[in-house]
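Removed from the display is one protein chain of the complex; every other protein chain stays in position.
Going in written order, the chains are labelled A and B, and every chain counts its residues from 1.
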């Protein structure tokens, strides 16, 4: 753990200090849990009132932050500054330098770069290529002909099927599967016949994949996860789909096959996207959305079926009024009947109701 | 397998017998499949009429159960009585006493208690502590500094990342992952920068976790699964969320980060809960719900967006009437126009319709 002054941290992130720059910072903590020596951050307004009660020694804030009785580190992009300070103070997960275990099973035809750490019970099949600085944790399986770029990390029990191409600085979390056969069957006379899946998976540079994900290999074209995109846990991507660069797919998202997603899209948790459609660039899809049509660039959508977000927020929140609305329609019909046919008895109107809306 | 009389079973569970207490019971079965020597149970009214046709030798029922031509074991809480009889007659899953396999890779600095069974191809990293009576199945990975309480069971290929704390009598089913990095990135100029996740996961006593679950480690605070809570398969819990004691999370539930859930909550399958909210105690959330706001104690909610259950059941079931309702509104508008402006021709009203609601 590094120890720094607040002034040093401000200089590191290009921010400036409001208050004492000599205060000592040892680690980071949330506003609520921070104590002396901690730096905290405020980027979500929900927690703004904790600014007054926090015991942090300093807080990273944006330019519009309220004054507070404690030292502040004011940054253009406070969450980014927080990230950089976290890296400085705590660093990323460390990997033990194990070298190549004698208990791993590594094919003679595998080409392994320098400074790679391959743990016990890993299997590396024929004709694979793993570049410099990779860490392959116990129980991972690297199928035939797989290529992994430099400085990538494959966590325990990850399975990479034959032929997949993994980029540089990729992180694949435990128990995920890359390149299994796509869900492709030709149904003929009631029997589902498996279609050979000749495509593979390409995971570009700087991608992170959560745990328990499944990225299918393509039927004919490769499935692609674009550089810098990040997938949460239990995400599934169907065969031949292409996800552009710098997307975020939150946990439990499901994308069917042959769909194309542009760059910088954010796809909320548990959303589903059907196959064979195109999602543009900079599209934001809310959690649990169901996307069944093409989406143009820059749209924000929500709901199932997914619609434009402002309209959608109002519309979906009105489902709760359906019983009242239906009742109102009945009453209006009754009242209108009184106006147009005032002589008819009420009972008849009531008797008709069961077939009404 | 144990063989008992119905009277013995009734005594065991504190119930009483209606009919012959000397009937011999060897095992348990459903009403439909039971045959002589089986005891069955009736706790779901759906199956009540099977009481007449069952071939069970006896049936466990509650106090309000109808009379039937077969011996009954009447219990205050018949499902609990059924559980206790299942444990008596069949017992829980047995674990072979393998001791510590020479094919496991166990760090010299790991402290392993007595009567632990660590199978082939398990990896136990440095500075771990596994207390007495634990079973660690093949291919499991126990990361650096992990602590596991006594009598816990870790099924095959489970991965526990460095630093997690697992309580006593915890069961983690196969292929689940505990403590992977939280889905935390600071997006700056279109690039997602990984934030070090310094928190860990705490799984308290008597928790059971299904297969293919992912429980993220926290960014700053630990992610916590409270004692006695049970998670189904493919559940994901985001970084820094805290689930209270005695909750049930059914399969495929997804909980985002920094959310707090009270005690004794029941969360139905495929439900999603957004981040940074508070769910009270004794809250019941129906399957597939989408919870986006705080929920007070004792609420029952359903739907996406989730609303109070009685209102929600009526409201969501009325979506099917939307086409009729919209048509009714059009008709009412037309009829009202006839009343207020009887001279205008009908055709004009029709022509306007496309832009109407």
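Criterion: a contact is a pair of C-beta atoms (placed from the backbone, for glycine too) under 8 Å apart; a residue touches a chain by one contact, two chains touch by 3 or more.
Computed from a prediction, not measured in an experiment: that's the story for all the values here.
Asker: With the missing chain put back, one of B:2, B:30, B:109 or B:310 would touch it. Which one?
Answerer: Considering all chains, including the one not shown, the answer is B:30.
Asker: Of the residues listed, A:27, A:54, A:176 or A:299, which one is in contact with the missing chain?
Answerer: A:176
Asker: Among A:45, A:94 or A:314, which one touches the chain that has been omitted from the display?
Answerer: Of the listed residues, the one touching the omitted chain is A:314.
Asker: For review purposes, identify every residue of subunit A that touches the missing chain, sorted by number.
Answerer: Listed in rising order, the touching residues are 105, 121, 123, 125-126, 139, 141, 144, 157, 159, 161-162, 175-177, 180-181, 183, 185-188, 190-198, 212-214, 216, 220-221, 234, 236, 238, 252, 254, 256, 270, 272, 274, 276, 290, 303-305, 307, 311-312, 314-316, 318-319, 321-322, 324-325, 327-329, 332, 335-336, 338-339.
Asker: For review purposes, identify every residue of subunit B that touches the missing chain, sorted by number.
Answerer: 27-30, 33, 44, 46, 77, 79-80, 82-84, 86-87, 90-93, 96, 103, 119-121, 137-139, 155-157, 171, 173-175, 208, 210-212, 228, 230, 232-234, 246, 248, 250-252, 264, 269-270, 287-288, 304, 316-317, 319-323, 325-326, 329, 332-333, 336, 339-340, 356-357
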